[in-house]
Structures are given as C-alpha cells and as structure tokens.
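One structure, pasted below without further comment.
Here the complex is missing a single protein chain, while all its other protein chains stay put.
For clarity, chains are labelled A, B and C in written order, and residue numbers in each chain start from 1.
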Amino acid sequence: MQEPGYLYSLEFAVRDYECDIQGVVNNANYQHYLEHARHEYLISKGISFARLHEEGLDLIVIRADIEYKYPLKSLDRFLVTVNVQREGNIRIVFLQEIFRLPDMKPVVRARITGAATKNGKPVYPGEVIKKLGLE
Amino acid sequence: MQEPGYLYSLEFAVRDYECDIQGVVNNANYQHYLEHARHEYLISKGISFARLHEEGLDLIVIRADIEYKYPLKSLDRFLVTVNVQREGNIRIVFLQEIFRLPDMKPVVRARITGAATKNGKPVYPGEVIKKLGLE
Amino acid sequence: MQEPGYLYSLEFAVRDYECDIQGVVNNANYQHYLEHARHEYLISKGISFARLHEEGLDLIVIRADIEYKYPLKSLDRFLVTVNVQREGNIRIVFLQEIFRLPDMKPVVRARITGAATKNGKPVYPGEVIKKLGLE
Partner (left out) sequence: MQEPGYLYSLEFAVRDYECDIQGVVNNANYQHYLEHARHEYLISKGISFARLHEEGLDLIVIRADIEYKYPLKSLDRFLVTVNVQREGNIRIVFLQEIFRLPDMKPVVRARITGAATKNGKPVYPGEVIKKLGLE
C-alpha cells in the first residue's frame, strides 16, 4: 500500500497488551510499530534484516527522535509511513509518521537514523543503499 | 543509589527476552529502561505514576530524543541515570544516560520531554513540580 | 475470516522485535498473539475488553496451558484460531491454535481458562456468556 507523499505505509491495529495503565499505547511500543514498518519496507525492497544479520551485516539504529502528538487507544487502527534519505556516506535516515485511521489524526512523527556494522565496525552498506535507490 | 552528577540512578541486568535476532537489546527496550528509572525516581520523590493516573492526572512523554552509542548484550549489567529540569512553565525534561557496568561504557544518551494532562488537556503539574524541587 | 472448525481466526505476520537471540519468536509473545486473537474475537461479538474494564468488569486469565510445537521465525505469517466453551458456571475456556502459513504447520496449541471479576471478586459474566452464545 502506498500513500501519496510516502514511499511505503503499513496498517496496524492496536493490540490491548500494548496499552498501559493510562489506557493508551505505551511509548516504547511506537518504536516497535516504526521498526516493523521499516522492516516490512526493507523486505518490499528485497532486504531482510534477519537474513543480513546471518550474513554478518547488522543494520542498527544510532539515533531516534520521536515526537508524540496524540495517543493511540484500544480498538484504534493506524497507519505507519516510511520515507528514506541518505545522510552523508554512511547514514540512512527514515522519516516516519503514524496517523490514526480513518481520520488521519497525527499520532507520532519520528526521525530514525540508521547505520550498518560488520562485526561491530561501521561499514558502507552498498547493497542496501542500492536496493533503496539512494545511490 | 546516587552517582556523582546524577540525581538518581538505578541498576539493571539485561534479560534475555529483551535481546533480539542480532543478539543485542532491541532499541525499544531502552525506552522501557529509561521509563522504569524515571518512575522509580518519581517514587523516590513521593510521586506514583499509577496513583496520579487514578487521580486523573497523567504524566506523558511528548518527545524522546535517544542516541544509541553502544549495544547491551545478554549478561550485561547497566546503570540508568536521571537528571531533571524544567522547560518553560509546563514541560519537564529528563536527561538520562545508560552506562554498561562495571566499565561505565556509554550505551544510551536520552532527552525525554514530559508534560501533564488532565482528561486529555495540558495542565500545570504543580504538585509534581514542587515534589521534584523544580519551582 | 473463519476457518473450518474454528469460530474465529486472525492472520498475523511475525515482527522482528518479537524474535529473540535464538532467531525465533520468544515464548511469551505467543501469549500476546493468543490474547490479541481472543480480544478481536470478543470485539467481533460486540465485547470490548477495554470498555468492560471501564465499566468495572475485568475478564481475566486464570490458567494458561500452552504446547509449543514448532517455532515461528522472522518473515513467517501465521493464523491464530479461537474456539470457546463454558466450564461450569463461571469459567470460559478458549481453545486456541497457531498455524504457520501457508503450510498450516502446527505451531502452538493452547487452552486458556478465563473468568470474570468485579472489584477483584469473581462474578458470573452474564452479558459476555450471552453474547458468546454459551448460555
């Protein structure tokens, strides 16, 4: 599914165990949603996070800047969007948003900065950059 | 426990279920660690997140800026620190760090911005501000 | 979606953060899948777990018996099924299974026993029993 202005988007439903005492989705779970949408986006581009790990290449998050605008609750459905850009030679930046459905109320706005490592050392993830069309 | 330079710190051990396919703690779990240390800090100041919710006051995170410096692994022990400051009249900013133990290797550095709401509307959390000594 | 032999079934995809060091879904997460499928089944019957809680009625699990037959991995898709029966006057038993898709390989077989409480005291969940057609 592709929304205007986004490279990729994925629809989710809130699961009750993701909500906390306040009756809203716990903050950390939004990072799970963002991650899952990124990984599904990567898979749609032929890149498997798990398979890369088996080959010794780890895509890692080095920075997450997350703005929480409105909380999701039990029964809510929502959309997680993905945009991607390069930063310098090494970093890949994911610009992601979460919108409640169907009213598209903004829920989260995030900037997730990723890099690649091989045996713990930073590397240039050539194949990933290529598959993402960021060359 | 209080470390020099920190208002509060709490020691944790990595739990294996917190690690992911890459063998390191999953990014979202660091937010869990940071939250638990904040809540324990609040409790040490006589503020219960759960009790406030029952009284209708919700402390919420409106922004999280997290730098991931080095990953934690199975068997690692670590320290989560808490500093706090006011931002304007409404916001409370938590400056938090995670250090691996015993070598104090920096793992995460975070800036978590909080606010308070009552029935979904922003309010001035007077009692909280007072108990935190931020007046 | 309804599979032959099941009252209800829901399709999921493994999310990478649900996998652990062994590269397979962590045991506790299957309980999350089972719970989410049960709650969606209840919603399909007009019963909201969250709304009941607001009204003071809590549906709780008092016993979970889970057989792990085959692990799910990154990229796997799977089906969680729900059957339900009454046990005595008070208990509701959910018979649930998880099958990997598309080969329907059995992954988990579970027997989840639920009850209802009001202010911590066991009660007869008349309305729920009725909506589930278990009278």
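Basically, a residue touches a chain if its C-beta (ideal position, glycine included) is under 8 Å from a C-beta of that chain, and two chains touch if they have at least 3 such contacts.
As the structure is a computational prediction, the values presented were derived from the model and not from experiment.
Novice: Which of these, C:Leu7, C:Ala50 or C:Leu75, touches the one chain of the complex that we don't see?
Specialist: Looking across C:Leu7, C:Ala50 or C:Leu75, the contact with the absent chain belongs to C:Ala50.
Novice: What residues on chain B make contact with the chain left out of this view?
Specialist: These residues touch the chain not displayed: 13, 15-17, 19, 23, 32, 35-36, 39-40, 43, 48-50, 73-75.
Novice: Determine and list the chain A residues touching the chain excluded from the picture.
Specialist: Contact residues on chain A toward the absent chain are 16-17, 19-21, 23, 26, 28, 74.
Novice: For chain C, which residues touch the unseen chain?
Specialist: Chain C touches the chain not shown through residues 21-22, 27-29, 31-32, 35, 49-50, 53, 58, 60-68, 71.
Here, only the chains that are shown with their structure count from here on.
Novice: Go ahead and note the Å separation of the Cα centroids belonging to chain A and chain C.
Specialist: Here the centre of chain C sits 28 Å away from the centre of chain A.
Novice: Between chain B and chain C, what is the gap in Å from one C-alpha centre to the other?
Specialist: 33
Novice: Roughly how many whole angstrom separate the Cα centroids of chain A and chain B?
Specialist: 22
Novice: Which residues does chain A have that touch at least 2 chains other than itself?
Specialist: 32, 35, 49-50, in rising order.
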